[in-house]
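What you see is the complex with one protein chain gone and the rest in place.
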Amino acid sequence: MSIQIDQVNKFYGQFQALHDVSLTIPEGQITALLGPSGSGKTTLLRIIAGLESAERGRILFGGEDISQLHVRDRNVGFVFQHYALFRHLTVAQNIAFGLESLPKKQRPPKPEIRATVARLLEMIQLPHLANRYPAQLSGGQKQRVALARALATKPRILLLDEPFGALDARVRKDLRRWLRNLHDEFHFTSVFVTHDQEEALELSDQVVVVSHGRVEQVNAPTELYARPESRFVFDFLGQVNEFSGQLKEGRLVQGDAWVRLPESPSGSEAQLYLRPHEVRLTSEPSEQAHFPFCIEAVSLIGSEVRVELKAQGWQSEDVWEVGISHAEFNRRQPRRGDRCYAVPDIAHLFAEGQDQPRTISWGDSA
Amino acid sequence: MTETVTQGAVATPRPFLVKRNKRVLPGFTLSLGISLLFVSMVLLLPLSGLVVEASGMSWQQFWFVISDPRVVASYKVTALAALAASLFNALFGLLLAWVLVRYEFPGKRLVDAMVDLPFALPTAVAGITLATLFAETGWYGQWLSKLGLEVAFTPVGIVVAMAFTSIPFVVRTVQPVLEELSPEDEEAAMSLGASDGRIFRKVIFPALWPALVTGAALSFTRSLGEFGAVIFIAGNMPYVSEVTSLMIYVRLQEFDYAAASAIASVVLLTSLVLLFAINLWQARFLRRLEGR
Partner (left out) sequence: MAESARHQVGSKPLIKWTLIGLALSVTLVLLVIPLVLIFSQAFSAGWGTLMANLGDEYTLHAIGLTLFVALVTVPLNLVFGTALAWAVTRFQFPGRKLLITLIDIPFAISPVVAGLLYLLLYGRNGWVGSWLGQYDLQLMFAWPGIVMVTVFVTSPFVARELIPLMQQQGSQEEEAGVVLGASGWRVFRHITLPNIKWALIYGVVLTNARAVGEFGAVSVVSGNIRGETNTLPLHVELLYQDYNIVGAFASASLLAAIAILTLAVKGFVEWHQARERDLQPEHRTEK
């Protein structure tokens, strides 16, 4: 079932948590609501569930307006950030709770409920813990029980609030993969809230970036990373290197550093954003760009070697980060304190007073 | 995926103008209704009786009653005794809380349980017990009289009774704060070379004292109104050992409702002001701790 959010506004007293949010969440996909804390993403999720109500606007499930429907009657699955398992019920009783809450006419007979619970316990791979209490489970186990409990009534929509926030890195990865498989099998519409960009990009089909109660950008993960539409999205998604300077004769200049621009934008100042993998390291400056650096740190962990660079003869607010392959690392053997130059292949230019970037490519010419 | 379940969810959208129930959790109207009914009938309505009775008096009459020398003497006795009792409790309540949180020793659980005895024991029982203990022939009285100290039927007896009934307030407000105190602060101070005494004064006490003040203030408020425990041991001599609650009681026995109400309104106003002050103080202190 698709979800449509139509001009939703939410206030807490004087504070406006959501500004005219409109959004379509396609059926059968996983959508991530991504944003920093306090951006309104959890509020939006709770409004979809019916745990909060909006002052203005509508929520539609499969084209039907359900804004007036009580949470109880929306039949959504909701997984709470801290699981909210019923601490005085066993794992099995927790999972059965939703089925046993159905009105008498729709409630399945007891043996059927038991069978459903057993099946769900199989699915979450915890049949041996059926009679434990939540306090006796680990965080990852609690999370799975919370999921099974939410899925027991077969909702078409599954909402998850920071589903992996409280888990440590390894368990988080396993669970993420597991949730992905589960989703591919059952094809419910899922929406999850996260502040972790990696999680959003890895798990979802569609990412909604939220900031200050507004939707910044909606895109597939690959698109979002390749073509951020605003400074906020750029800053929020992954590491970015920044260069700000004055426009002079087709070049962007600051101190000893400069880069030649294929076409000159308007205004006198501009900023250039560069992803770590869009920059190469050379020992000599090129025709196109002159970014002198001193290597400050080299980190070998991961699939790439991360090199941290300190600007030489010009100012940069943060150190630059450049990713190089292990093969290239072995060839060049960069070391702390070495001098080098950065050469961009692709960069994103923010002209003065503009929030939309223009992507520039130098191709192989450099 | 069964159709029935999901259809039930969306098949009955209500018209837009229906007043929506914004509360997610059930029972708002019921629980608030019961609370308001109860608070207004049981707590607030009776206050109106006092207002009616007191407003029947002229200002002169009212002032005459509440400034009667015997009544004024009772204010002094009550306030001074309550002050002494709450200071005693601040000191020994802190000691008990400290010992209960910091040390392991045989009988600790018994001490912890016994601290609540004054709350659980009816005040009249506490009264006759203390009076018997401190009477001249009593277990304590006979030793004290050898030392030339008289407690029963003197203002000191009032202090004893007040201290007994209200010591749990201090222990139970200080104890949780002491438990929450992080050992790192102390260890940091120690690593900086501070002595135990200095750490207590500069690190521990500043964290404790808001709770200590709250506890002592609660103890003081309770002591001001104490009746059952006090009257048996006080001797109730006019101008010397008569507390204000007893003054109200005496006026009632004389069927002088107006005078009783006038004195009661002074007592009531004092306790309400204290109650609100303590609440404000606690709110401020919580804000500081939670950084809000």
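Note that the chains are named A and B in the order they appear, and that numbering of residues resets to 1 at the start of each chain.
One rule holds in what follows: a contact is a pair of C-beta atoms (placed from the backbone, for glycine too) under 8 Å apart; a residue touches a chain by one contact, two chains touch by 3 or more.
Source: prediction; values computed, not measured.
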{"item": "Visible contact partners (per top-of-document touch definition) of the missing chain", "value": "A, B"}
{"item": "Given A:S138, A:T222, A:Q246 or A:S283, the one touching the chain that is not displayed", "value": "A:S138"}
{"item": "Which of B:V72, B:L149, B:M237 or B:L275 contacts the chain that the document leaves out", "value": "B:L275"}
{"item": "Option touching the unshown chain, where A:E55, A:D168 or A:D256 are the choices", "value": "A:D168"}
{"item": "Chain A residues touching the omitted chain (full complex)", "value": "49-51, 71-73, 75-78, 80, 82, 84-89, 97-98, 101-102, 133, 135-140, 149-150, 152-153, 167-168, 170-171"}
{"item": "Footprint left on chain B by the chain that the document does not show", "value": "23-28, 30-32, 34-36, 38-39, 42-50, 52-53, 92, 95-96, 98-100, 102-105, 107, 109, 111, 113-130, 132-133, 139-140, 163-164, 167, 183, 186, 190, 196, 199-200, 204, 221-222, 224-228, 232, 244-246, 248-249, 252, 257, 260-261, 264, 267-268, 271-272, 274-276, 279"}
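As a convention for this text, only the chains that are shown with their structure count from here on.
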{"item": "Chain centre separation in whole Å, for chain B relative to chain A (CA means)", "value": "52"}
{"item": "Chain B residues within the chain A interface of the complex", "value": "1-2, 4-6, 8-10, 12-16, 18, 20-22, 24"}
{"item": "Residues of chain A that touch chain B when the two form their complex", "value": "1, 50-53, 61-62, 64-71, 73-75, 102, 106, 153-156"}
